[in-house]
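A single protein chain has been omitted; all remaining protein chains appear in their positions.
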Amino acid sequence: MNEFLMIVFGAMVILGGIATIISRDLFDKLISLGIIVAGIMPFLADRGLLDVLTATALIAPLSTIFILMAIRRRADEP
Amino acid sequence: MWQEFSIGVLLVFIAAVIAFFALVVEKDDLHRLLLLDLVEVSSLGIIALLGTDLAEALILPGLVVGIAELLALSQIYVIKEGFRDKVVQGLNIEVIQADAPLIISVLLICYGVVLSGFTGGGVAGLGVVFYFMARGHREHFELLEMASGISWATWIFAFFVFMFIPEYWMFALFLAAIGILLKVMVKLSLSATIWGDGNE
Amino acid sequence: MSPEFVLGLVLILIGTVASAFPRPKTYLVQLINLEIPAWGLLLVMLSYNEALALLTFGGVSALSTFIYVRVIQKREGT
Partner (left out) sequence: MNWPDIALALCGIIALYAAVRVVLEKDTMRKLPFLNVVSFAISGSIILLIPHPLAIVAAAAYFVGSTLESNAIASKYAGGPKNE
């Protein structure tokens, strides 16, 4: 991976982290968390850890789905 | 190398101090329970900075102790506050009601069996938990007990192989790995059923 | 210093601050902010090639999210 790609994906990770912290809505927070995961994946691939990448890519959505269980749906709110 | 290590330890130590400070200031019990995970992450970070096989060997027991402690504390909290009999709902959305949980659970369990050992048990247990969460469960505790007994028997047998016929150590290693896989998977899938009420 | 290391440390720091003092002080906001230092720790482990610890940490963090969600659901009564 050359320097340009490192800067691009690193910027994605930082951007997602800051957006996760500053946004107020729970759904917006979960979407920004998805950007962090997306920025991490090329770094995993660059090290050649393909087995870890496969497992992480399957586990990360499960974590989001577990959090979704506790969120009240939009229709119930006034 | 030394430079990198000292900078990392300094920053992670600052994070740990912030986490402990928040834990001291916090009054609400559930917020404290959540902060425990934060403390665990920063402490594991200090161990991970060692960066050798020793770190890997130290992180695995840390994770085991962490998940056991979390289960016990959450159960104590739920019983103490009297939420034991409160019925909770599962997730009721389209993606879960289709075939997605089955496929992902099967993928995770197969992958966990290939990995074997504690890591494989964790991955496979996660698949089982996800399936139970999505589809509901009936109480099959006798099956879980049987699996636990089988894993003990496999373990003892592997130990005897190590003791008496050491030339078959590879076979014994595989047996022990399968035993710990079964054990961890059963224990972790119990965490999905321990909450009393399913989501039928 | 590898880029994964720097990114992981930045994520651990900002995630710890955000999760220790969550802005709308609710349980779910704190739970979602808790994921940020977890991904940061994953990046730090990645920079040292600790593959086995990485895999186990991913599985265990998703499981602890599940336990927390169950406790929050019991507490809030949804």
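So that you can tell them apart, the chains are marked A, B and C in the order they are listed, and the count of residues begins at 1 in each.
Simple rule for what comes next: a residue touches a chain if its C-beta (ideal position, glycine included) is under 8 Å from a C-beta of that chain, and two chains touch if they have at least 3 such contacts.
The shown structure was predicted, so the numbers you read here are calculated from the model rather than taken from an experiment.
Interface residues of chain A with the unshown chain, by the touch rule above, are 1-2, 4-5, 8-9, 11-12, 15-16, 19, 25, 27-28, 30-32, 34-35, 37-39, 41-42, 45-46, 48, 50, 53-54, 57-58, 60-61, 64-65, 68, 71, 73-75.
Definition applied: only the chains that are shown with their structure count from here on.
Here the CA centre of chain B is 15 Å from the CA centre of chain C. Chain A and chain C have centres, each the mean of its CA atoms, that are 11 Å apart. Chain centres here are Cα means. That of chain A falls 21 Å from that of chain B.
Across the assembly, chain A contributes residues 55, 59, 62, 66, 69 that each touch 2 or more other chains.
Of all residues in chain B, those touching 2 or more other chains are 89, 123, 126, 133, listed in ascending order. Touching chain A in their complex are the following residues of chain C: 3-4, 6-7, 10-11, 14-15, 18, 23-24, 28-29, 31-33, 35-36, 39, 42-43, 46, 49, 51, 54-55, 58-59, 61-62, 65-66, 69, 72-73, 76, 78. Interface residues of chain A facing chain B in the complex, by the touch rule stated above, are 54-55, 58-59, 62, 65-66, 68-69.
The part of chain B that touches chain C in the complex is made up of residues 4, 7-8, 11-12, 14-15, 18-19, 21-22, 30-31, 33-35, 37-38, 41-42, 44-45, 48-49, 51-52, 55-56, 59-60, 63, 66-67, 70-71, 74, 77-78, 81, 83, 86, 88-89, 115, 118-119, 122-123, 125-126, 129, 133, 188, 191-192, 195.
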